[in-house]
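For reference, the structure discussed in these notes is given below.
All protein chains but one are shown at their positions in the complex.
Entry: subunit A
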Amino acid sequence: MFINLRKIDKWVIQAVLAVFALIWLYPLVQSVIKSLEINGFGNYLAVIRHPKVNYFLVVFNSFFIAVCTTLIVGLLATLAAYAFSKMQFKLKNVLFYSLVACLAIPATAVMSPLFFTAKTLGITNSYPGVILPLVAFNAPFMLLILKNYFDSIPNAILEAGMIDGASSLRMYRTIMIPLGVPAIINIAVLTFIYSWNDYIIPLLLIRDEKMYTVTLATQFFTGTTSQTPEMVAQLYAALILMTIPSIIVYMFGQNALKSGLTAGAVKS
């Protein structure tokens, strides 16, 4: 909405953007500075060598959980969206709406039964114990996005496939998946961020320190802080260390992330 800007206008715009950028940078920059107080990089070493929380294992746990959740959601939601969008069967609408009706449910609302279900299945303190509930709580929203996108793929393409004698599974692989890429990236990015950042599901289902995720480990460090300046510096170092993986993922996935957030879900 800026046509032929005068020099002064440009300065004003840059100044406003810069002021907000400073505000948004401040918490991160000050965390980095404070994390180096007193012992310098020693604070980071102390976190990495922490006797109870193994930093690399924690990052691996979060990463593994987020990747598996994303892959499983991707598989289950594309299969189901394909059927709901392109196939004819009884109870189709009932099943579809009863699934997507769950899209806004927070895990907290059903926390007690969630805990007991995991316990009955014997999957507390394990990867499946976190991954399966994360899949279940994320899948409905992703199903809605995918089904809407699949609806825009013309039926004529599938009809041509059927004339060629393709099976339904083959059309899933050769037509729906390749044509659905923008929406699939979109749901993959969202699922990855949501599961990486999830706090309540690991909090309910993980006790063992070996299974800690980044969010649980963060809570562990904040929980044990007494107010000595040394502990505060170490806490900051821990927070920075827990943030680094997100920043790396962001740098690598920046473009997928931005196109993913805006494609498919949002058409304006």
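Simple rule for what comes next: contacts are C-beta pairs under 8 Å (C-beta built on N, C-alpha and C of every residue); 3 or more make two chains touch, one makes a residue touch a chain; residues count from 1.
The rule is simple: contacts and distances are computed from a predicted model.
The listed options are "Putative surface protein with fasciclin (FAS1) repeats", "Heptaprenyl diphosphate synthase", "Sugar ABC transporter permease" or "Magnesium chelatase subunit D", and the UniProt record of the chain not shown names that protein "Sugar ABC transporter permease". Across the entire complex, the residue among A:Leu57, A:Leu71 or A:Met111 in touch with the chain not shown is A:Met111.
Of the options A:Leu103, A:Ile153, A:Leu179 or A:Ala256, the residue whose C-beta touches the omitted chain is A:Leu103. Taking the complete complex into account, residues 1-5, 10, 13-14, 16-18, 20-21, 24-25, 27-28, 30-31, 34, 75-77, 79-80, 82-84, 86-89, 92, 95, 97, 99-106, 108-114, 116-117, 121, 132-133, 135-137, 139-140, 143-145, 148, 151-152, 155, 158-159, 162, 166-168, 171-172, 193, 196-197, 199-200, 214-215, 218-219, 221-222, 227, 232, 235-236, 239, 242-243, 246-247, 249-250, 254, 257-258, 261-262, 265-268 of subunit A touch the chain not shown.
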